[in-house]
Each structure stands twice: as structure tokens, then as C-alpha cells.
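Quick one: the structure is below, questions incoming.
Every protein chain of the complex appears in place save one, which is left out.
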Amino acid sequence: MPLVRIALMKGPHQGYGRKIGEIVYRAMVDTIKVPHQDHFQIISEHDADTLIYDPDYLGIRRSDGVVLIQITLNEGRSVDMKKALYATIAERLHDELAIRREDVLINLVEVKKENWSFGNGVAQYA
Amino acid sequence: MPLVRIALMKGPHQGYGRKIGEIVYRAMVDTIKVPHQDHFQIISEHDADTLIYDPDYLGIRRSDGVVLIQITLNEGRSVDMKKALYATIAERLHDELAIRREDVLINLVEVKKENWSFGNGVAQYA
Partner (left out) sequence: MPLVRIALMKGPHQGYGRKIGEIVYRAMVDTIKVPHQDHFQIISEHDADTLIYDPDYLGIRRSDGVVLIQITLNEGRSVDMKKALYATIAERLHDELAIRREDVLINLVEVKKENWSFGNGVAQYA
């Protein structure tokens, strides 16, 4: 049910955004009970004119390795589950892809369960 | 009032996303009382590294013809209206553009009516 949008700077490695997305997907399965195979993502690559970030808002030092992750998902996760999701995404992106933890930004947009159709014109969760 | 984002694979037909968008617009007018001319859309074209979908989540067989449609709109539509919207979009995309019904994914994001300005710096619906 989550629809994930990932924005990052254009880099030399083709498929890099996809690798980030796989880690985000697995973190959602492991921390907020997203079903297996529920993996739908849109990735965009940018340059410095189209991906804008502040280099130290809240005292966090960001770099051009910044990754903006916006996840639309069903409402109802607890604050603790959301915190576990953020921590797991940042930790695994660091451990598996050497992305700086400071460069991982995440935003959740919550919707009702009847707000999805996964194919065939049917509201599968309603 | 809806803002529609459509993501699809890059294909040989220029303007194909625009045709999809016109069908989505007419389906919204016919099923959920979107006003005539309220037609604003952002389309993005992708390759397999930037548009990620699961090929059979919920037992629905999807292909590279997948179309992800995210609609931001005013809150308040009933579940039945949403179901009619999904069914109509999938049916018409199939009938008019030969898109597989399994390949049509839709997500709604609902907002308050004062969350829009359609020009001139005015909140026309507030």
C-alpha cells in the first residue's frame, strides 16, 4: 500500500536509486507491517538546480548525497512504529550503501484504506 | 481541484501519458463530481530503474505497461464514489487505450478545501 517517491542527485551508478528503494521497502516490511511484495516506487534524479536542500537545518550537516524519501501509506501507525521506520531506513542505507545518516530525509503522508486501487479498478483494501 | 500525478514507462508514443490523463480527468468528472475544466496534471516517464512495481502483489499480474496514478483532491467523497472512480478509470483506459486493467494503480490523497489556490494568490474554495 505504500507509494514511495525517492529523489536524489544524478550519480555515476545506474540503478542506485533502485537499490535505495529496495532498502526502504524492506525497512517498511520489517518495522511497520507493510505486506511482502507491496513494493511500488517512483524515483527521480536531479541536479543542484532541481533538488534543493538546506545544508544544516536543525544542526544536521547534509551533503549532495542527500536522499528525500516521501512515503504515502495507510494511516494508523503509532509514533513508535514511525520512529522505528526512520531509524531502520537511515541505519541500513548507511550500512549497505554507505549513505551518510545525515543525508536521509523522510516524510510520511497518511491516507484512508479505501484510497487505493492496486489494479483491475477495485479498491482492494475497502 | 484535483492535482493528478501520472507515472508510466517511457514508450514510443509521444503524448501517450497525456491521453491517459484525459481519460482520468473525464472519469473524475463523471464519477466524483469534479468540475468541468478542473484539469491539472503532472506526468513523468520512467525506465525500469526509476519506476518500480511488484509483478503480482495481491495476485494481480502487472506488466511494464503499469500506470501509477496519484490524485490529490478535496476530502469527503464516499467509499462508493471512490470505487466508481477506480472502476471507471480502469475500464476506460482498457477500452480506449488497450491498457491492461491489472496495470492501473490509483491512490487518493485528500486535503481540505482551503488548501488550494488556482491562481491570483486567492483560496478560491475557502
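Letters A and B name the chains as they come in the text, with residue numbers starting at 1 for each one.
Everything that follows uses one rule, which is that a residue touches a chain if its C-beta (ideal position, glycine included) is under 8 Å from a C-beta of that chain, and two chains touch if they have at least 3 such contacts.
Computed from a predicted model, the values in this text were never measured in an experiment.
The missing chain, though absent from the display, is touched by one residue of A:L3, A:I23 or A:V104; that residue is A:V104. In the full complex, chain A makes contact with the omitted chain through residues 7, 44, 46, 49-54, 56-58, 60, 62, 68, 70, 79, 82-83, 86-91, 101-110.
Although one chain is not displayed, its contacts with chain B can still be listed: residues 3, 14-15, 17-18, 21, 35, 37-45, 72, 109, 111-112, 114-124, 126.
In this text, only the chains that are shown with their structure count from here on.
Chain centres here are Cα averages; for chain A and chain B they lie 21 Å apart.
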